[in-house]
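All protein chains but one are shown at their positions in the complex.
Letters A and B mark the chains in the order given here, with residues in each chain numbered from 1 onward.
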Amino acid sequence: MHNFFKNIFSLVSSTMLLMVFLANFISENINAKEIPVCATCQFKNIQAAINSANTGDIIVVKSGIYFENKIQINKTISLIGENNPVIDAQEKDEGITISANNVKVSGFVIKNTANGSINDFAGIRVFKANHVEVSNNTLRNTFFGIVFQDSKNGEIINNKIIGENLNQTKSGNGIQLWQCRNIAIKNNYVTKHRDGIYFEFSRFCHVENNLSEENFRYGLHFMFSDNDWYYHNVFKNNGTGAAVMYSKHISMLYNDFENNWGDASYALLLKDISDGIIIGNHFTKNTIGVLLDGSNRINVTRNLFENNGWAVKLMANCMNDTFYKNNFIANTFDVSTNGTLYYSYFKNNYWDKYEGYDLNKDHLGDVPYRPVSLYSIIVEQIPQAMMLLRSFTVDVMDKAERIIPSLIPDLLKDEEPKMQKNKI
Amino acid sequence: MLKLIKYVVYDILRNRILLGYTLLLLTVSLSLFNLEDDAAKATLSLTNLILIIIPLVSIIFSTIHFYNSYEFIELLVAQPLNRRTILLSQYFGVSISLFTAFFVGIGIPVLLYNASSTGLILLLSGMLLTQIFVSIAFWASVVTRDKAKGIGLSLMIWFYFSLIYDGLILFFLFSFNDFPLEKPILALTCLNPVDLGRILILLKMDISALMGFTGALYKDFFGSAFGLIFSIVVMSIWIIIPMLFAIRIFNRKNL
Partner (left out) sequence: MIQIESLNKSFNKLHVVKNISVCFNKGEVVSVIGPNGSGKTTLMKCLLGMVIPDNGTILFDNKNILHDWNYRNDIGYMPQIGRYPDNMKIGQLFEMMKDIRSNKDDLDEELMDAFKLQSMFDKPMRTLSGGTRQKVSAALAFLFNPKVLVLDEPTAGLDPIASEILKEKILKEKKKEKLILITSHIMSEVDDIADKVMYIFEGNIKFFNAVSEIKKLANEEKLGKAIAQLMSQTTHA
């Protein structure tokens, strides 16, 4: 509860700050002038226009191809592209580097940054700059897409970031935050990068309504980043949908994790995280829905797990996780674990494999459901046993074990399974 | 021999049990495809049916047919006919009849609703399993004289391949968990036609990703074109060997 208020507080305070800056911005704009850049204009080169601009000016770049790289924005200006001008870095260096506050970059197509193992060349880099808005840009064949470093209160909105490298080692992250605060990432599309969206040491950020698909490693990746929110995103066909590691107080709401199918594909991988909430997400057709590894006090409520190989893998090093009112439908394994669990709770979930009855008509099954099947335990211990998948023997064993449990963890059970699906 | 086969098929196709079997398969497959929105899911459910019911019905039906035809076979043996011809005509007669039942009951629905590569592999496996268990049934019928014993033996064989064998594999996996087991398991799979059929079908489905998770070699092997051909060859051996033994024994059998 305490954390919740902290979150709200930070949200409110940051909004107020934003308003103050916005007021500043408008007052400065009174003297602002518009500087056009085009093939027939006074400025044919974007960098030249920036160099001659004053704080608050708006540089409008008309359509055309600009062979420039490492465009430096070190003063508060707006750089606006009209009819999608193209900045082609010709694989020489980065696209745009922003190091001043209150900069806006919008409406560009940025192509072909350099690609290297020493420097993380980005399409657009924001470095120690606050209140920067990067919006409506298309990035193609950039090593890294949009990178924010040591920055606060920025916005990354409506960008398309499309990688063209065909393998993981030559590909950077689509959107990357490093030691940032309070950044909003909204309505972006990221594909074919190493990680779609990557966070490290970044807090109070919101990831909303993005589509991240076909990235080599993770659709979304958190490392050491606390108090972040992500909601209404879609993660499709990634190596792994989202990986949340070494972080606290992450809220994961109403996201769709689809089709992260592959030999070792997770929809959501939680590693050493605590106090997170996972509510209203859809996990459909993933090899593994959610893996919880060393994760404590995670609240998993009203999610849909459908057609996954494993809906939930709950490692024995997890504690006090709760699974409440989720729907488990047509998964090969509902829950699997690698030990004897004592500290996680399942309640009022709907399990399509439940075969109990409800005599007192309270819509709750009268006998508990044990979501860990004997076969899932065997497979956990002897992975090779997977070759017996869908064998009649295995079905018979599972049925027998459910009737007379002897090997499956006795305490891991849903005492009050729902007879009907929960509303999600 | 073709003429003899014709008469045997004519006789069996009018058999009520075979008719019932066809209708059962047809009802189950049609209702699965109609109840399930996703044809792939229906196919998966159908796989379980095929792996259990097809071998069971094939082996029991063939065995009962053999014993019911015993006096007729005796009469045929007293005719100017080669014994091999007599046995093979019964064998092909039963096979063709069961094939027809399978094709009408499973084949047509699958082709209508899910004529994908998965569906085709399902049909292929079903047909191979039918043939394999007819062969085994003939072997079992020829080695035992008593009808009850013959049916008992057939049931045991089915039980062994459907249930016990995989239990033994599990036991084997538990016992030798510390050793590299990928190749032994490959070999063990070949020794059970039901497992082979199951693997063939599963590897054509999405669900095979679960298998790739732990048994890359296994998946790569059976998932490849070579693996497919290899499996078909091994299953063909499962058809031929029991039947060769059956013919050998029948040639010397005292009726």
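Keep in mind that, in the parts below, contacts are C-beta pairs under 8 Å (C-beta built on N, C-alpha and C of every residue); 3 or more make two chains touch, one makes a residue touch a chain.
Predicted model, so just to flag it, every value in this text is computed and none were measured.
Hidden chain, full complex: it touches shown chains B. Among B:S69, B:N114 or B:S135, only B:S69 touches the chain left out of the display. In the full complex, chain B makes contact with the omitted chain through residues 3-4, 7-8, 10-12, 14-15, 68-72, 74-83, 252, 254-255.
Here, only the chains that are shown with their structure count from here on.
Listing the residues of chain A that touch chain B in their complex gives 261-265, 285, 287, 309-310, 330, 332, 378-379, 381-397. Residues of chain B touching chain A in their complex: 41, 44, 47-48, 51-52, 162-167, 169-170, 173-174, 177, 181-182, 185, 189, 195, 198-199, 202, 206-207, 209-216, 218.
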